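Sharing a structure here in structure tokens format.
Of the protein chains in this complex, all but one are displayed in their positions.
So, chain A:
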Amino acid sequence: MSSETQQLSANQDAEIPKNILKKQHDLIHGFVASESKKIQMLLMVVILLTLSLIVDVSIGPGNFSLSTVLDVLLDKTSHGIKLEVIIWDYRLPIAVTAVIVGAMLGVSGALMQTLLNNPLAEPFTLGVSSAASFGAALAIVTGIGFAANVGSLLVTLNAFVFALGTCGLLLLLMRLKGVGTQTIILFGIAIFFAFNALLAMMEYGASETELQRIVFWMLGSLNRASWLQIFWGTGLLCVVLPFCMMRTWQLTALRLGEENALSMGIDLARLRVEILICISLLAATAVAFVGTIGFVGLVGPHIARLLVGENQRYFIPLSALLGALMLSVTSIVSKSITPGIIYPIGIITALIGVPVFLAIIMRHSKEQSL
């Protein structure tokens, strides 16, 4: 960018008065400097995420030194078959899944907040996770699902279909004439309560073992992580993230208000459908992989907004990185509280998320009262 700036400076029209020229030079340098800061911020989070990933892999039952873990990561067979299995087949899939699912939740939260113009919107608060939980419970208790002869995959599949269906409902509502973003948020809250009631009904009729499975699923866990999940999750992110990044100027324009976006020539109806499809795929896949994990889609974008503002070119990738970092750190915390016990990550994210949720509400109400 700096050579481009120099080129700009060289190309200035000699007829422009010197004071205006200086103002323009200052503006250009100011903008370039602020863009560089945001890129540095992204790189810093990438470094933190890498460190967190390594620490996550190195922590767990069986005290292996960091250098041993790094050795095995670089050369699978360097410390024998036992360590290869522990690191590559157990710990690494969990740590990588935390990063991928965290990124999915971070992006879907950021997109939802932009689309609905509400910093409290995320898949968890709009009932998508509740719908997925009900779908999972339905499979656990009754065995009713959207596929036959898939065994334990039925729970995951049901969760995915119910989450996707809920997003589809939100999408249909969005397509109706005269339906504003507030209506969609209220509709999401209604979905949240409706599926929670249905879930309670399911739990009431469940056996002790089934109830245990439902509760465990709902708490959110990375223990079901596998390389297959990682393959699908990475693939999805590789398609959805660039797709959304191509629309970041339109999404940023949307933050200036619907009428402003329309007056810039943006096809708002189409943009909304495209983005909600992306959100649906990300949220449904994330919840199907790890169960109900709330607040990551809220906290990641909230911190991203504080760090780089709402220019979606930086806001969306930083939300993804911070979502990934949050879930990765949560994974570390879940193993570190009590040695030998791994707490469900859903509990930890909720413990971190609730104060942030309240902070956003307080900040929002303060801004409204100004």
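In the analysis below, a residue touches a chain if its C-beta (ideal position, glycine included) is under 8 Å from a C-beta of that chain, and two chains touch if they have at least 3 such contacts; residues count from 1.
Assume contacts and distances are computed from a predicted model.
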item: Complex member absent from the view - protein name from UniProt, among "Cbb3-type cytochrome oxidase maturation protein", "ABC transporter ATP-binding protein", "Aspartyl/glutamyl-tRNA(Asn/Gln) amidotransferase subunit C" or "Heptaprenyl diphosphate synthase"; value: "ABC transporter ATP-binding protein"
item: Contact residue for the chain not shown (choose from A:Val72, A:Ile266 or A:Ile345); value: A:Ile266
item: Sole residue of A:Thr97, A:Gln250 or A:Ser328 that reaches the chain not shown, by the stated touch rule; value: A:Gln250
item: Touch list for chain A against the chain that is not drawn; value: 4-5, 7-8, 20, 23-24, 26-28, 30-32, 34-35, 245-246, 248-250, 252-253, 255-257, 259-260, 262-267, 305-306, 309-311, 364, 367-368, 370
